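One chain of protein is taken out of this complex; the other chains stay put.
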Amino acid sequence: MGTTKIEIKDLKAGFGGLSVLNGISLQISEKSITAIMGPSGCGKTTLIRCLNRIHELTPRAWVKGEVVLDGANIYDPEADPVAIRRRIGMVFQKPNPFPTMSIYDNVVAGLRLNGVRDRKILDSVAERSLRMAFLWDEVKNDIKKSGAALSGGQQQRLCIARALAVEPEVILMDEPCSALDPVATAKIEESIMSLKQDYTIVIVTHNMQQAARVSDLTAFMYLGEIVEFGDTTSVFETPKSELTEKYLTGKFG
Amino acid sequence: MPKINPNHATARRRKAVDKLMTSLIVVATVLAIVPLVLIIADVASKGIPVISLSFLTSLPGWSAAGVPTGGIANALFGSFIMIVIAFLISVPIGVGAGIFFSEWPESRLSTISSFTNDVLAGFPSIVIGIFVYIVIVLSTGTFSALAGAVALSIIMIPIIARSTEESLKIVPVTLREASMALGVSRWRTVLKVVISTGRSGLATGILLAVARALGETAPLLLTVQGSNLFPTSLFQPTAALPLLIFNYGMSGDPTLEAQAWGAAFILIIVMLALNLSTRFLLGRRLGEVRAEI
Partner (left out) sequence: MPKVPKGDLTLKAAAATAAILIIGLLGSLAVELFLGSTPSINKFGLSLILGKTWDPLDNVYLYGAPPFVYGTILTSAIALLIGLPISLGVAIFLTEKLKGKKTIAYVLGTVIELLAVVPSVIYGLWGLFILGPFLRDYVEAPLHRYLGFIPIFRGTPLGSDFFTAGVILAIMIIPTISAVSRDILNAVPNSQREAMYSLGGTDWEVIQKSVLPYARSGIFGATILGLGRAVGETMAVTMVIGNMPNITASLFSPGYTLSSVIANVFTEAPSALYRSALIELGLILFFVALIINLLARLLLWRMTRGSHFRI
C-alpha cells in the first residue's frame, strides 16, 4: 500500500436521531482504487458522501469524527467545504448532467465556477477530460449540442469527464454503473482503471464482482461498520471474517 | 499534467458574491412581507374606531348640515344576499363540472371544458361585469342584485370546479373499484363514496370561492350600482360592501372615507377568517393562486 491520501478517523454520521455510521476508521491509499462494498443499508453511500461533505447538505444530517485529507481535517471548523469539494470530485449513481447546457458546457462547468475564461484552456481541458472518460471519440463532433441525446452510459461518462475537468485529487464514485447496461458498465470500468495512475479513487458498489475486477483495495461494510479491509485479492480469496465470507458466497446480500 | 491552481482572489470574490446574494434574498422576503403587515395594521387602526353597533346596523344617512351619519347595514345585507344567490347558482354547476372532469376524464367534452374552465378562472373580472351588464342589466332595464349575483357566480364556478376536480382525483381509483366490485352502482359510488372522501377538499374550494366573491368589486360596479337603501327586491340597484368601500373611498368626504376604512376592516376580517380556516381544513394553498394554474 502506498501513502495514505485520506485517513478516516472514527467517523460517525446519521440523520436526526438515526445513526448510520458507527465509528469508521479507514485509510485510503493514494493513486489506487479502493472499493467499498456491502449489503443495502450498510452505510456505504453515507460514508462516501461524508468524504466530500455532501452528506451535510441533507436537512438534519450530522457528522462526528475526522476525515483527514493530506494531513488536514476536512471537518475542521475553519475548513472551506467549497475548496474541499473541488479537490474531491464525485460521480453519482444516476447520471446527472446539466440538461440546459451543452456537452462542452457541462464538462467545463467546474472550471468556469473557478473563474477560468480563456477559451484555449477550456477547449483543451474539455478534450482531455472527455478522452480520459473514453467519451471523446463519440461526441467530438457534437460537443456544442445538448447532452440530451446521449445514452445513459454516455451521460455517466460525461459526468466523469465533468468531474475530471476540475482536476480533483480524489474521485468518489457512488455505484456509478448501477443504472447502466453491461456494455456501458464495461466501458466505464475501463476508464476508471486508466484513471488510477493519476487519481485516488474510491468506488462504492453493491456488485462484488465489479469490486474484484476493478479495485486494488476492498473494504467490506456491514451495519455502519467496517468489517474487513485489505488488498482485494486477500479479501476475496482469504477473507478474515466469517461475515465477509458469508457475503461473498451470497448467503445474504 | 498541468495543475490549474485555485486563485485566491477569485475564491474570495465568490464568497463575497455568495454572501451578497444571500442578503439580497432575505431583503426581498422582508420587502414582500412588509406591505401585508402594513395593510392589515392600517386597515385595523383606521377601521376599528369607526365600527360600532349603529355603524353595522343603520343605513347611510345625512344630518341636516349634510354631514354623513349612519352605517353600512344595507351594504352588508346586499353582499350577503348576493353571495347566497351566487352560492346557489355556482355550487351545483361547479361541483357538477368538477365531478365530470374527475370521473370522466377521457371524454373530449371533459378536456375542452376543463381547459375552458381554466381560462375562465384567470379572467379579468371587469370583462365578466361587461358580459352580465349586456345580458341582464340591459335586458331587464335595471341594475339588480340578481345581475350582481350572476356575475359573482361566474367568478365562483371555475374555482369550485377546479378544486372539486382536484379533490376527487386524489381519491384512489381502488376505492371506486372496491365499491363497484361490491355491487354499488357507479352513481352511488361517486355520490356516496368518492364525494364523501373528498369532502373537505370540496368544502375548501367552495369556501375559497365565496371568499373571492366577497371581495370582488369590478363586476358589481357594472351590475348593481349601489344604493343607500335596503333592497326590497332583487331587481333594483343594491348596495354591496366592496362597492361601498370604493365609492366612499373616492368620494373626497372625510367622514365617508373613514366609513370606507371601517367597512374595509369588516371585509378583511371576514376574508382572512375564511381563508385561514381553509388552511387548517386541508393545509391547502390559499385562494386563487392554486385555482389559476
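A and B are the chain letters, set down in written order, and residue numbers restart from 1 in every chain.
Keep in mind that, in the parts below, a contact is a pair of C-beta atoms (placed from the backbone, for glycine too) under 8 Å apart; a residue touches a chain by one contact, two chains touch by 3 or more.
Predicted model, so just to flag it, every value in this text is computed and none were measured.
Listed for chain A, the residues touching the missing chain in the whole complex are 52, 54, 57, 59-60, 82-83, 85-86, 89-90, 92, 94-101, 109-110, 113-114, 147-148, 152, 155, 159, 162-163, 166, 179.
Within chain B, the residues in touch with the undisplayed chain are 14-15, 17-18, 21-22, 24-29, 31-33, 35-36, 38-39, 42-43, 92-97, 99-101, 103-104, 109-110, 112-114, 116-120, 122-131, 133-135, 154, 157-158, 161, 185-188, 190-191, 211, 214-218, 221-222, 225, 242, 245-246, 249-250, 257, 260-261, 264, 267-268, 271-272, 275, 279, 285-290, 292-293.
Heads up, the rule we're going with is that only the chains that are shown with their structure count from here on.
Work out the mean CA point of chain A and of chain B, and you get 53 Å between them. By the touch criterion stated above, chain A contacts chain B in their complex at residues 80, 82-83, 86, 111, 113-116, 121, 125, 166-167, 198.
Across the complex, chain B meets chain A through its residues 1, 3-4, 6-7, 10-11, 13-15.
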